[in-house]
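For this depiction, one protein chain was excluded, whereas all remaining protein chains were kept in their positions.
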Amino acid sequence: MTEKNLTVRYFAYFRDLAGTSEERVALVAATTGDLFDALRERLSFDEPRQHCKVAVNDVLTDWQHSLADGDTVLLFPPVAGG
Amino acid sequence: MTEKNLTVRYFAYFRDLAGTSEERVALVAATTGDLFDALRERLSFDEPRQHCKVAVNDVLTDWQHSLADGDTVLLFPPVAGG
Amino acid sequence: MSSLAIRDIALDPSRLTQHLVDSHCGGFVSFEGWVRNHNEGKAVVRLEYEVYTPIAVSEGEQIIAEAMDRFEIGRAYCEHREGELALGDLAVWVGVAAAHRGPAFDACQYIIDNVKTRLPIWKKEHYENGDSGWVNCEGCAAHGHAHG
Partner (left out) sequence: MSSLAIRDIALDPSRLTQHLVDSHCGGFVSFEGWVRNHNEGKAVVRLEYEVYTPIAVSEGEQIIAEAMDRFEIGRAYCEHREGELALGDLAVWVGVAAAHRGPAFDACQYIIDNVKTRLPIWKKEHYENGDSGWVNCEGCAAHGHAHG
């Protein structure tokens, strides 16, 4: 599998951990789930997938979503509206 | 059984039927239920007891309440607040 | 302060909410009953509420005490109108503040359900065709008492 160039945007707690709100990453990641696992290891957070959300190109999706070169992935830590 | 002197107060639909908001009645009525039945016949209304309410001397009560001479009985047709 | 009041002037939800502000309570649920323009297919133009206030207040306070007892809530308050109301006017307001929203929803519904069935309040509707009638209680047989 070849690497994909992705833009990852971080919010709230994840932004604090990443130390940035956005970065370019080149990754051999087939799905949003793969990307999540790679970032979870790199940023050392505990949250399991089911407590987080992900959007690709501004549309909410699931952890089986196949990533394409050039995608912008939004990584949402556990939400707490209201 | 001797007659009791009661004050009966009518509200809303019952006042329209009675043509007055209050009257003195002298009645051989042991309970609020007896009074209800007598007035239901005299005023010719259809409502059964369970759709109406009664208070004696400003306290809500049931249809088994024993009446005493001098009591003021409030007769409430079906309520429709809200 | 009483937990229920009968008013002969317009109810103002923002003033009413002030009764319930509590820095311990993050959830607030309110119910507002507005005068509708129709009832059972008839066009309503205005209505009157008749209230027997002494018992409406004592029974209303009892309902709110029951709600405080049954549900984990902080505060609850209710006001009901009497007199003449126009379309869109506020007839009844119930507000409940609680630490958690579930009990606030449950208590608010409990209070309005019981206010509607237990308080000595009667509603006379005036219809577009000139008729008027006392509205039957919720849950009673569906026949009104229309008068010319």
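Labels for the chains are A, B and C, by order of writing; each one numbers its residues from 1.
Here is the rule we use: a contact is a pair of C-beta atoms (placed from the backbone, for glycine too) under 8 Å apart; a residue touches a chain by one contact, two chains touch by 3 or more.
Everything numeric in this text was worked out from a predicted model, so none of it was measured.
Student: For the chain that was dropped from the view, give me its touching partners among the shown chains.
Tutor: A, C
Student: What residue numbers in chain C mark contact with the hidden partner chain?
Tutor: Listed in rising order, the touching residues are 13-14, 17, 21, 23-38, 87-88, 99, 101-102, 104-105, 108-109, 112.
Student: Go through chain A and note every residue touching the omitted chain.
Tutor: 11-13, 16, 47, 51, 53, 55, 58-60, 74, 76-82
Following the convention adopted for this analysis, only the chains that are shown with their structure count from here on.
Student: Between chain B and chain C, what distance separates the C-alpha centroids? Give it in angstrom.
Tutor: For chain B versus chain C, the centre distance works out to 25 Å.
Student: Between chain A and chain C, what distance separates the C-alpha centroids? Give it in angstrom.
Tutor: 49
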